[in-house]
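Only a single protein chain was left out; the remaining protein chains are all shown in position.
Let's look at chain A:
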Amino acid sequence: MSWLIDVLIRGVAFGTPLLWGALGEIYAERAGIVNLGVEGMMILGAFFAFAVAQVSGHPVLGLAVAAVIGGSAALLHAFVSVTLRANQFVSGLALSMLGLGLAGLLGRGWEGSPLRTPLPELSVLPPLGALLAIVLWILLYHTRWGIILRTTGESPAAADAMGVNVSLVRYLAVIFGGMLAGVAGGFLSVAYRPSWTEGMTGGIGWIVVALAIFASWDPLRAVGAALLFGTLFHLSFRLQAWIPPEPLQMMPFAFTILVLAVTARWGARKWQAPEALGLPYLRGER
């Protein structure tokens, strides 16, 4: 029993950055914008959170700055994909690479020292993330704002006809997503492993992108999915004597593909991707 609790606690710890990142990605994608730049926004958040926390001694301030930085990086993506209507996938990939490179450049000389005032791993962000998921779920399904957001992602033309400013909604959703990705990155550098190293996100951003799909764009399901992915990641080391780690580490992506395949074939409409996901909106088209 204590074994189970122990494993679940690890699942929560590693699941926390996944959850925060995924909640942001879910909101951006609900508005119709895919942001593959999560890895880049996270690593920028990780660096700025560490630098600010190290200088000021306040990890929470670091997280706040990480949110602003993540949001700013996302603004770039929003500009390219909403205003310029460029290919969202390419722009997101570019943002990932830009973020990794920029954080590496800025981080020169910050590696090699532990954070003076780390945040306990399981203190603020895990419960806050769960609470946030509930709030975002209520907002999404039970408020007017949620209807506007979902309509923007399903049918921007209809939203436009309703008098919704499609570009504004998409901008806000993408920026909000970036802020959460920034916090997720900050969690890594001020709580999960309180120090800075180049490339420290180590691909977590990509798991986040998969998780948003796996949770079928539902904030509450994202909580369970993050816990599952986090637990699987830990188990890949816990069970290494019996099971090789690769299959378990592959599991999140395998699950995601499976869910995509199953929902595409048999799933109800509400389980599937927003209709206009990835498509730029130009008034008067189609």
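Heads up, the rule we're going with is that contacts are C-beta pairs under 8 Å (C-beta built on N, C-alpha and C of every residue); 3 or more make two chains touch, one makes a residue touch a chain; residues count from 1.
The criterion applied here is as follows: contacts and distances are computed from a predicted model.
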Options "BMP family ABC transporter substrate-binding protein", "Allophanate hydrolase subunit 1", "Sulfurtransferase TusE" or "Chemotaxis protein CheC": UniProt name of the undisplayed chain: "BMP family ABC transporter substrate-binding protein"
Contacting the left-out chain in the complete assembly, out of A:204, A:223, A:259 or A:273: A:204
Residue touching the undisplayed chain, where the options are A:126, A:194 or A:280: A:194
Interface with the undisplayed chain - residues on chain A: 3, 6, 10, 14, 84, 104, 107-108, 110-114, 188, 192-195, 197-200, 202, 204, 233-234, 236-238, 240-241, 244-246
